[in-house]
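Left out: one protein chain. Kept in place: all the others.
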Amino acid sequence: MAYGTTTSTTHDSGQEKPQRSFFGLVQRPQNGCHPVIDWLTTVDHKKIGIMYGGFALLFLIVGGLEALLIRAQLFLPENDLVTARVYNQLFTMHGTTMIFLAVMPLNAAFFNYFMILQIGARDVAFPRLNAFSLWSFVAGAVLINLSWFWEAFHGGWFGYAPLSGIDYNPGMGADFWILSLQILGVASLAASFNFITTILNMRAPGLKMMRLPVFTWMTLITSFLIILAFPAITIALLQLMFDRHFGTHFFDATFGGKPVLWQHLFWIFGHPEVYILILPAMGIVSEVLPTFSRKPLFGYPLIIMSGAFIGFLGFAVWSHHMFTVGLGVVATIAFSLMTMLIAIPTGVKIFNWIGTLWGGKISFTTPMLFSLGFIWMFMMGGFTGIMHSSVPVDHQQQDTYFVVAHFHYVLIGGSVFALFSGLYYWMPKISGKFMNEVWGRVNFWTMFVGFNLAFFPMHLLGMTGMPRRTHTYLGDMGWNEWNAWSTVGAMILGLGIASTIIQIIHTCIKGEKCGDDPWDARTLEWATSSPPKDYNFARIPEINARDQVWADKYGKPEEKSGLGQPEAHGIHMPDRSWYPLSASFGLFMVGLGMVFHKRNFLGWDHTLEMAIIGGVIILASIYAWAFEGPRGYHLHPEKD
Amino acid sequence: MKKILRILISSGILLSFLLLSGCLKLDQNQSALDPKGPVASQQADAFYVTLYLTTFLWIVVGGALLWAVWRYRKKKNDDPSELPEQTHGHPLIEVGLILFSAACLVVVAIPTLQGILMTKTLPEEYEEGAITVNVTGYQWWWAFDYPEEGVTTANELVIPVGKAVKLNLRSADVIHSFWLPKLAGKVDLMPGQENFMWLQADEPGMYWGQCAEFCGDSHAYMLFRARAVPEEEYREWLANLKAGPEIPVDTPESEMSADFSDQILHGKKVYMKNCYSCHMIGGKGGVNGPNLTNFGGRATIAAGWMDNNTDNLFRWIKEPHKIKPGNYMWYGVPMKTPGGGMMVMDGLSKADLSDDDIHAVVSYLQTLK
Partner (left out) sequence: MSATAPTNTGIPNKKLAMWAFLASDCMFFGTLISTHLIYRRVNPDVVIDGSVVPVTNIFDIELTSASTFILLMSSLTMALAVSAMHKHNIKAARNFLLGTILFGSLFIGAQVYEFNHFVHGTDIAPSLTLTNTIFGSTFYVLTGTHGVHVLLGLIWLTTWYFFSFSKKFGEEHVMDVEITGLYWHFVDIVWVLIFPLVYILEYI
């Protein structure tokens, strides 16, 4: 089902017959195929982006329910709403879900949909690989949530050895977790190779790197962080899996292994991961603020450089998660000072965002409110981060609710608020419909109040002695009121989030139509229709300025964009493909087979065969994928 | 104007809620903001330095944000086609702010370095009269070993007021963390490694501590206490511990004096049959579980979770797994055998103790003072 009105001719290079997939069993899907098949086999970055977003919001709800259960349990001291084991599963799954299944895919949704538009391209460098990233993410997400039906992991989202080892965690939970994370890693890596190639190679003519929107820059830096950081956790998980099932001793202290190695490897990944989570958010805010201040981003080069600097330095601070582990004086001092250093580029961004607002003409639309809220709460999270960077202070704060407060301020107050800003900002482009401003504002304030009520008391809980990851607490510790208020706040926050998701669905169905550029914005995505045509741009424009769309409206004559070349044979669009889906399914089977190895899966104990068949499916899919080629068809836009 | 007002009002309401709700009481049992010793004091001071700095920044930067948002808001009668000045940046301001940020961080760096250097080894000025305790963490209890004195206890540390305590931290199983907030920030107990920390209590009192590294099902129940007492009382306590129980735990019934009631005698018998293999009293017994010498004198049981009284003790022995899920006392202790095997030392789940048995053991344990 194609958007827009164009004539299309299916034009395989030299061949008349459409290709066939799966050993000729089915036809390679063409335009006009059934909608379900269209969405399952699409290679269109916009559809893929929408699916990433849909799944992300689904898992935001799942993770949110896990959080609400946690808070409900902590509402009263010595509560028995859930057992210790279930509570430990809840916080493990909540962390894993929110990071890998909610925030990262929501980031990916926006990378997919908008980065390509912002560089004036028609799609990513490798459209089928893009689809594979999506479906393997789904495979990993399904696998880890299946664990709820057998045994969910209860070792924390950071799975410290030796607790996550086979001696102390003999059940399947850890294996579900390990295999799912490996699959999710594959998804992220594949997407990042794609985005790096796309941004470096497929920009519109004249779109120099220093003319790129900040969001696109952040996509690039985030992708580099992913490809360099994920290998560390891949190896850590591999080593843990070997320790658990093949008798190795990587983290076995009784054999000379060092449990601290797990922590090093995990945090060498884990710290860049938090920048992977926040840089895209900063990119979104850097788009929204200029639009609704009606002036350019203040200090663009410095914002780009500080983003790159944060990414780079992000690899040099990992042991600040380990100050209490006994690193030795030299390492402790080094990591402490480096961590303080990284506060500087972060602060720079905040100053520059305020500089953007300064002297502008600010309209308080919903996306703007979320971005302003982001600045406020990210700043507060940054302050507690500075506190953590001081080792003596961290000795008291580490592993307490103070840390929980810190990272939720930067992850919810930061990432989630920025992502919701992006949702409200870009929904008109995605859906072609306005989101109701009044409803949006109610959602913002509900979330703002709920969030602060939920998480501010945690600073106090932490400093007065409440450790993390404890399923209950004694009633005479002086923590009762703050915990109770925190739970109330969490419920309010949950309502706000739920209301936003409902509003999104409502808008898609019943929203009021909007035009191409409803916000009078600045960057290239607003030069397309709402929603954009399949091919994005009838002609790829020639770029002569940063914020090209703004320059076209208000800029100097020499800054206006060139019309761009028409495509002589029509616009080439890559064909849909079954193989990204089948390869992901194979990957899922490998994961499931390995999790259930030596146990039985629903009464069937040939799970080794399952893993092997899964591997064969992956290999066969890759071969078929390579041999079918992108192929494609041509579209001829009616008007330019 | 309305927006700003709304922001200010909601922040005001929020803040008042929080302030009222606790009246900002900051001296709870485990509060790091109520330091009672030199290490915790330095750490609290460092915290206040960061708090004052960040509050200052919050006022300045947050204030700038709020000001900008109010001052430069679009007004109703604005000409929509009139664009604000399209400034792109101001290198001087930007560089100035970078230098300003760096200067702020120097302020934080100073107490940071002081703290690191103060805690890495015992500073010379505290060496006189310092004692040493070896701490070993287990799932979900603490063994405290006084190597200079040759005694061991569990879950309740007794230390002399005004003297430094050097702690060598080890773990017997997974990672734990020793956190006694009023006396010192936490340091982890890492398997395969020995970590050092020191602390000192400047005032007598009962200090609360808790394990601060997720260590399994009953992590939330792994508390402990530290009792700081004047020097003579400390010496007395040590002597008492060294002396052990009035009568050795393995004394046969026939040699027991008639001062002991039948219930206590029966309790000792049940103890020898079911508990001796894992617990030590006066240097005799097993080492899988907490040392119970002079157990009756402890303030708490189940690693700081419950008060040490008859009812709690009864419940603890009758169904420890309901109080601390996964409890090895109930399920048995798995032990690796040389050659890579595994054996399990039976727990109370296999002991089939009657209520009378348990009451008896309780009364016996309460005689251990």
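Think of it as A and B in the order they're written, each chain with its own count starting at 1.
Heads up, the rule we're going with is that a residue touches a chain if its C-beta (ideal position, glycine included) is under 8 Å from a C-beta of that chain, and two chains touch if they have at least 3 such contacts.
Remember, it's a predicted structure, so these values are computed and weren't measured experimentally.
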- Message: Just to confirm, in the complete assembly, which displayed chains does the hidden chain contact?
- Response: A
- Query: Which residue from A:200, A:505 or A:616 sits in contact with the chain not drawn here?
  - Reply: A:200
- With respect to the chain omitted from the figure, which of A:53, A:213, A:555 or A:574 is a touching residue? A:574
- May I ask which residue of A:257, A:511, A:555 or A:614 touches the chain that does not appear here? A:257
- Message: Just to verify: which one of A:164, A:239 or A:536 makes contact with the chain not shown?
- Response: A:239
- Note on the structure: Interface residues of chain A toward the undisplayed chain are 123, 125-127, 189, 192-194, 196-197, 200-203, 207, 227-232, 234-236, 238-239, 242, 246-250, 255-258, 261, 265, 268, 572, 574, 623, 630
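Definition applied: only the chains that are shown with their structure count from here on.
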- Item | Approximate Å spacing (C-alpha centroids) for the pair chain A, chain B | 36
- For the chain A and chain B complex, residues of the former touching the latter: 83-85, 88, 154-156, 160, 162-163, 167-168, 253-254, 256-260, 293-296, 298-302, 324-326, 329, 332-333, 336-337, 340-341, 343-344, 347-348, 350-352, 354-355, 357-364, 372, 375-376, 379-380, 383-384, 386-387, 389-400, 445, 448-449, 452-453, 456-457, 460, 463-474, 476-479, 481-482, 485, 554
- In their complex, what parts of chain B are in touch with chain A? 3, 6, 10, 14, 17-18, 21-22, 24-26, 28-33, 40, 42-44, 46-47, 49-51, 53-54, 57-58, 61-62, 64-65, 68-69, 72-74, 78, 83-90, 93-94, 97-98, 101-102, 105, 108-109, 111-120, 139, 173-175, 177, 179, 181, 184-188, 190-193, 195-196, 208, 210-220, 305, 325-326, 334, 336
